[in-house]
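With one protein chain removed, the remaining protein chains of the complex are shown where they sit.
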Amino acid sequence: MFSHVTVAIYFVYVCLGLIGLGIALLFYMKIKHLKMLKMKEHYRLKHQDYFKFIQSHLHENSELPVPPGKLAPLERRVIQDKLAELIEQFKGELRNRLVELCERAGFVKDEMDQLESLFFGRRVEAAYRLGNMRAHEAVPRLLQMLRKQKYSPLTIILGRAIAKAAKQEDQLKEMLTLMLRHGKPIHNLAADVLLETDLDSSKLLLQFLEDGNPDFVKVALVAMWGQAVPEVIPALDKLVGAEEKDVRAEAVKLYLSSNPVLKDETIKQLMSDNNWEVRAAIAKSLGSLHAAGSIPLLRNAMRDENWWVRNNSAESLAKLGETGFEILCETALRGSGVERETALFHIEKVMSEGADHHAVDQMVSFNKKRLLYDRYFGVTERKPVRKVAAVGGDYSA
Amino acid sequence: MPNTATLQTGIQENLYQHIEDWVKAAKQKVCGVLFLYSANGPAHLEAQVRGILESQPDLSFEVWSNEEGILAVIMPGLTLDAVHFEGLLLKQRLQETLPDLDPRITLASFPEQGEPTESVLKQMAESAKRSVTGDIHIFSKEEVKAARSRILIVDNDATIREFLQIRLQMQGYETYEAEDGLSALEMIEKLKPDMVLTELNLYGIDGLPYINHIQNMNVSKSPKIVVLTEQKVEQTISQCFQSGVEDYITKPFSPVELDARIRRCFN
Partner (left out) sequence: MEGIILLRDILLIYGLFAIYYVMTVNALYFAVLAFSFKNIMNIFRRSAYSKYNTLSGSELVPAVSLLVPAYNEEVTVIENVKCLLTLNYPNYEVIVINDGSKDDTLGVLVKEFELEKMANPEMRNSIDCQAITGVYHNPKYPHLFVIDKPNGGKADSLNAGINLSHYPLISSIDADSLLEKDALIRMARQYMENPEETVAIGGDVRIANGCLIENGQVKDFSLPNKMWPMFQAIEYLKAFLGGRIGWSSINGLIIVSGAFGLFRKDYVIAVGGYRGGYPGEDMNIIIKLHRYMLENKLRYRIAFCPEAVCWTQAPDTYHILSNQRKRWGRGNLKNMIENYDMAFNPKYKVMGLLTMPYNIIFEALNPYFKLTGLLALAGYVALDMTQWKILVVFGLINFLSGYLFSIGALLLEELAFKRFTKISDLFKMLFYGAFKFFGYSQLGTLWRIQGHIQYLQNNNSWGAMTRQSWKEKSETPSSA
């Protein structure tokens, strides 16, 4: 009978052994780590004067001195970390001086050696550090690492290191290709990585915008967010009609952010796009365009199935003077369901915000709206009462 | 008065602040201020000065001193020429009674020479202390302008705080630091800095309400606010400018550009 228990007893022994091993390992790691922290703190204090000196002589023309004395490996690391921290905060000439200091102090070479280490972890760490030190000589090797790396968070870490260190546009382009080759829609993250570069990004982005690869186009579109320069407009013009809906939406958003003059035809076409992001974007921009034909379009858009489209339309109507506001009141009074909800919300918003206008012209326009409001809802007797939410509702996200 | 002793030490520790407050409270149209310093001044110097001034008819004045041996004489109602005259008189009388004394005097009348803020007053006292000739020095408006502006640096990151402190001190600013929003607000109330150079992502309070809080603070002159932050969202930036922020700089930043922008804010 006992033979059945034998396995169990072995199990117990194995557990006991592993527990012993685990505890020993835990203490070893903890003590080692604490010792290292203590040493680091010690070195930090030791070199405090050096750090102060570097920071106060950053702007002078003379060469920054390398750290004094013979340094232990951990000591070098502490200094490198501090310099890297400063590099991360700065841009411009002063940063280049720190970068050059890291190079002269041999920190870049240290990490370049680590890049050939047998341990994967060391190589990744070295890549990260080289990126921080903007070590362009490491870029070819980093690109090689990125080529071998299968898609994981480390892909982004390597990509970022390359973006920081690269001195040539080709390298950036290759990095982007390698990052995007896995087919994941990581355009936003890729754009963030790309913008870490020191190179002139606007020129590069313009190039990407005209690239045949739709992924590049998307990265460029999101990276340009809110900073559409006049040079990109021709390229955007083409993209606004793009087949792929993400590209089209991003292009339209960017295009509209440059406050272009739109033809009624274009407005109409965009307003009936099947992608809600496009409709929402055009609805939003109509508020500041003052195009004549836009009011009826916005009125219709308040029945859109998407909340953002409805909301932006109402917001734009509220901006379009008394005529727009009157449409809102009209909708709130006679409309039904979602459009009524949206209209009510924006009317109240205008009314509650209006009270703090200081400038005379704002005051005048607000009072005109108030008059409209009173006409539609009366001062006391017909305050807009919220009805029970419409059945069915909105199932868009 | 039971509080005289504590009051006295309070003045000693914070002479310039005290003067600033006193002048404000006095609500006089003009007010003369004179600082006197003497390297080898005897212990009873203050009493001597008081005696000399008391012998003048119709002169109202206050005399205070601090532990550095700086004597401050406040003469409400006196314009610059009157203060200068009093200064000459005082110097003459002092040298009559104490022939060894080598008094150094800097004087000014406010608002003719600007705002009697703590930092200006401090600079006046310093100039009295450092003056090489025995001539009475009239503190000029130009000097007032150069009076060290005080900047409060607020950032959660110690590296940034250290760097900005070093850098701004080298430019001649007086710097203070706070690491979170709440202690920053406390310090602004206490120190009344001329400028707050701040991150928006802080512990303790959300960025926009924090900016509004500074603007609506119960201080005579709310500080200029320069934001130095990682936050690059357009909406936030425009909201900051709407709430009266002087300048908005995003990280990573160029220290050279930062210097220029801060200087521009003060001019």
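The chains carry the letters A and B, assigned in the order they are written, with residues numbered from 1 in each.
Just so it is clear, contacts are C-beta pairs under 8 Å (C-beta built on N, C-alpha and C of every residue); 3 or more make two chains touch, one makes a residue touch a chain.
What you see is a predicted model, and the numbers here were worked out from it, not measured in a lab.
Across A:74, A:195, A:233 or A:371, the residue that sits in touch with the chain not pictured is A:195.
Of the candidate positions B:188, B:202, B:226 or B:245, contact with the hidden chain is made by B:202.
Within the full complex, the residue among B:12, B:231 or B:254 touching the omitted chain is B:231.
On the side of subunit B, the interface with the absent chain consists of residues 180-182, 201-206, 208-209, 212, 229-236, 239, 250-251, using the contact rule stated above. The chain not displayed touches subunit A at residues 1, 4-5, 7-9, 11-12, 15-16, 18-19, 22-23, 25-27, 29-31, 33-34, 88, 121, 124-125, 128, 152-154, 156-157, 160, 184-186, 188-189, 191-192, 195-196, 222-223, 225-226, 307, 311, 341-342, 344-345, 347-348, 351-353, 384, 386, 388-390, 392-397.
The criterion applied here is as follows: only the chains that are shown with their structure count from here on.
With each centre defined as the average position of its C-alpha atoms, the distance from subunit A to subunit B rounds to 43 Å. The touching residues of subunit A, counted against subunit B in their complex, run 51-52, 55-56, 58-59, 82, 85-86, 88-95, 226.
By the touch criterion stated above, subunit B contacts subunit A in their complex at residues 159-160, 162-163, 166-167, 170, 234, 251-257.
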